[in-house]
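The block underneath contains the structure these notes are about, expressed in C-alpha coordinates.
All protein chains but one are shown in place.
Moving on, here comes subunit A:
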(Lines give C-alpha, C1' and ligand atoms only; values in the text may rest on other atoms or scores of the structure.)
Protein backbone atom coordinates (compact mmCIF):
# COMPACT_ATOMS: atom_id res chain seq x y z
CA UNK A 1 0.00 0.00 0.00
CA UNK A 2 1.31 3.42 -0.90
CA UNK A 3 1.40 5.71 2.11
CA UNK A 4 -0.16 9.08 1.63
CA UNK A 5 1.90 11.84 3.25
CA UNK A 6 0.01 14.82 1.91
CA UNK A 7 -0.11 16.48 5.34
CA UNK A 8 3.65 16.16 5.83
CA UNK A 9 4.37 17.52 2.37
CA UNK A 10 1.97 20.46 2.68
CA UNK A 11 3.29 21.46 6.07
CA UNK A 12 6.88 21.06 4.89
CA UNK A 13 6.46 23.43 1.96
CA UNK A 14 5.34 26.15 4.34
CA UNK A 15 7.58 25.35 7.29
CA UNK A 16 10.82 25.00 5.32
CA UNK A 17 10.21 28.47 3.93
CA UNK A 18 9.90 29.86 7.47
CA UNK A 19 13.01 27.99 8.61
CA UNK A 20 15.07 29.41 5.75
CA UNK A 21 13.87 32.92 6.53
CA UNK A 22 14.81 32.40 10.18
CA UNK A 23 18.24 31.07 9.23
CA UNK A 24 18.89 34.13 7.07
CA UNK A 25 17.79 36.33 9.95
CA UNK A 26 20.24 34.49 12.25
CA UNK A 27 22.98 34.83 9.65
CA UNK A 28 22.63 38.62 9.35
CA UNK A 29 22.17 39.11 13.08
CA UNK A 30 25.54 37.49 13.83
CA UNK A 31 27.53 40.68 14.17
CA UNK A 32 25.54 42.19 17.03
CA UNK A 33 23.54 39.33 18.55
CA UNK A 34 23.96 35.54 18.83
CA UNK A 35 24.00 33.91 15.41
CA UNK A 36 26.30 33.95 12.41
CA UNK A 37 27.39 31.90 9.46
CA UNK A 38 27.71 28.56 11.19
CA UNK A 39 24.32 28.37 12.88
CA UNK A 40 22.66 30.05 9.90
CA UNK A 41 24.13 27.48 7.54
CA UNK A 42 23.15 24.59 9.78
CA UNK A 43 19.59 25.82 10.00
CA UNK A 44 19.32 26.34 6.24
CA UNK A 45 20.51 22.82 5.66
CA UNK A 46 17.99 21.75 8.31
CA UNK A 47 15.28 23.13 6.05
CA UNK A 48 16.74 21.27 3.08
CA UNK A 49 16.86 18.05 5.11
CA UNK A 50 13.20 18.52 5.98
CA UNK A 51 12.46 18.75 2.26
CA UNK A 52 14.46 15.56 1.73
CA UNK A 53 12.41 13.83 4.42
CA UNK A 54 9.07 14.90 3.00
CA UNK A 55 9.94 14.29 -0.64
CA UNK A 56 12.87 12.32 -2.08
CA UNK A 57 16.35 13.19 -3.29
CA UNK A 58 15.31 13.38 -6.95
CA UNK A 59 12.46 15.83 -6.33
CA UNK A 60 14.59 18.06 -4.13
CA UNK A 61 17.30 18.05 -6.80
CA UNK A 62 14.82 19.26 -9.40
CA UNK A 63 13.59 22.01 -7.09
CA UNK A 64 17.11 23.08 -6.10
CA UNK A 65 19.61 21.93 -8.74
CA UNK A 66 22.71 22.64 -6.64
CA UNK A 67 25.99 20.72 -6.67
CA UNK A 68 26.78 20.89 -2.98
CA UNK A 69 30.46 20.03 -3.44
CA UNK A 70 30.83 23.06 -5.67
CA UNK A 71 28.91 25.11 -3.10
CA UNK A 72 31.52 24.10 -0.50
CA UNK A 73 34.32 25.14 -2.84
CA UNK A 74 32.61 28.47 -3.59
CA UNK A 75 32.19 29.09 0.13
CA UNK A 76 35.87 28.39 0.78
CA UNK A 77 36.83 30.66 -2.08
CA UNK A 78 34.72 33.49 -0.62
CA UNK A 79 36.13 33.08 2.87
CA UNK A 80 39.78 32.76 1.86
CA UNK A 81 39.36 35.36 -0.87
CA UNK A 82 38.12 37.91 1.66
CA UNK A 83 41.13 37.24 3.82
CA UNK A 84 43.48 37.38 0.87
CA UNK A 85 41.92 40.64 -0.31
CA UNK A 86 44.02 42.22 2.43
CA UNK A 87 47.11 41.28 0.44
CA UNK A 88 46.13 43.76 -2.26
CA UNK A 89 46.34 46.62 0.24
CA UNK A 90 49.58 45.32 1.79
CA UNK A 91 48.03 44.88 5.23
CA UNK A 92 48.17 41.58 7.19
CA UNK A 93 46.03 38.67 5.98
CA UNK A 94 42.43 38.68 7.26
CA UNK A 95 42.42 42.41 7.99
CA UNK A 96 38.84 43.50 7.44
CA UNK A 97 37.41 46.83 6.39
CA UNK A 98 34.06 48.48 7.06
CA UNK A 99 32.30 51.72 6.35
CA UNK A 100 28.89 53.36 6.65
CA UNK A 101 26.78 53.67 3.54
CA UNK A 102 23.51 55.32 2.84
CA UNK A 103 21.35 52.70 1.19
CA UNK A 104 17.88 53.26 -0.27
CA UNK A 105 15.12 51.94 2.04
CA UNK A 106 17.59 50.76 4.72
CA UNK A 107 19.08 54.17 5.44
CA UNK A 108 22.44 54.53 7.20
CA UNK A 109 23.96 51.00 7.20
CA UNK A 110 27.32 49.66 8.28
CA UNK A 111 28.80 47.29 5.70
CA UNK A 112 31.65 45.07 6.81
CA UNK A 113 33.80 42.65 4.78
CA UNK A 114 33.39 40.13 7.60
CA UNK A 115 29.93 39.48 6.15
CA UNK A 116 31.54 38.14 2.97
CA UNK A 117 33.73 35.88 5.09
CA UNK A 118 30.62 34.74 6.95
CA UNK A 119 28.81 34.09 3.68
CA UNK A 120 31.69 31.77 2.85
CA UNK A 121 31.21 29.96 6.15
CA UNK A 122 27.46 29.79 5.49
CA UNK A 123 27.99 28.16 2.09
CA UNK A 124 30.61 25.74 3.38
CA UNK A 125 28.35 24.58 6.21
CA UNK A 126 25.40 24.02 3.88
CA UNK A 127 27.62 22.34 1.30
CA UNK A 128 29.25 19.96 3.78
CA UNK A 129 26.05 19.04 5.61
CA UNK A 130 24.12 18.37 2.42
CA UNK A 131 27.02 16.43 0.87
CA UNK A 132 27.21 14.18 3.93
CA UNK A 133 23.47 13.59 4.09
CA UNK A 134 22.99 13.03 0.38
CA UNK A 135 26.01 10.71 0.14
CA UNK A 136 24.74 8.58 3.00
CA UNK A 137 21.22 8.69 1.59
CA UNK A 138 22.20 7.52 -1.90
CA UNK A 139 24.73 4.78 -1.08
CA UNK A 140 23.20 1.34 -0.69
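Going forward, a contact is a pair of C-beta atoms (placed from the backbone, for glycine too) under 8 Å apart; a residue touches a chain by one contact, two chains touch by 3 or more; residues count from 1.
In this section, contacts and distances are computed from a predicted model.
Which of the following is the UniProt-recorded protein name of the chain this complex doesn't show: "Quinol:cytochrome c oxidoreductase membrane protein", "Pyruvate dehydrogenase E1 component subunit beta", "Electron transfer flavoprotein subunit alpha" or "Multisubunit sodium/proton antiporter MrpD subunit"?
Its record in UniProt gives the absent chain the protein name "Multisubunit sodium/proton antiporter MrpD subunit".
Kindly state which of the options A:11, A:64, A:87 or A:132 is in contact with the chain not pictured.
A:87
Given the full complex, what residues of subunit A touch the hidden partner chain?
Residues 69-70, 72-73, 76-77, 80, 84, 86-87, 90-96 of subunit A touch the chain absent from view.
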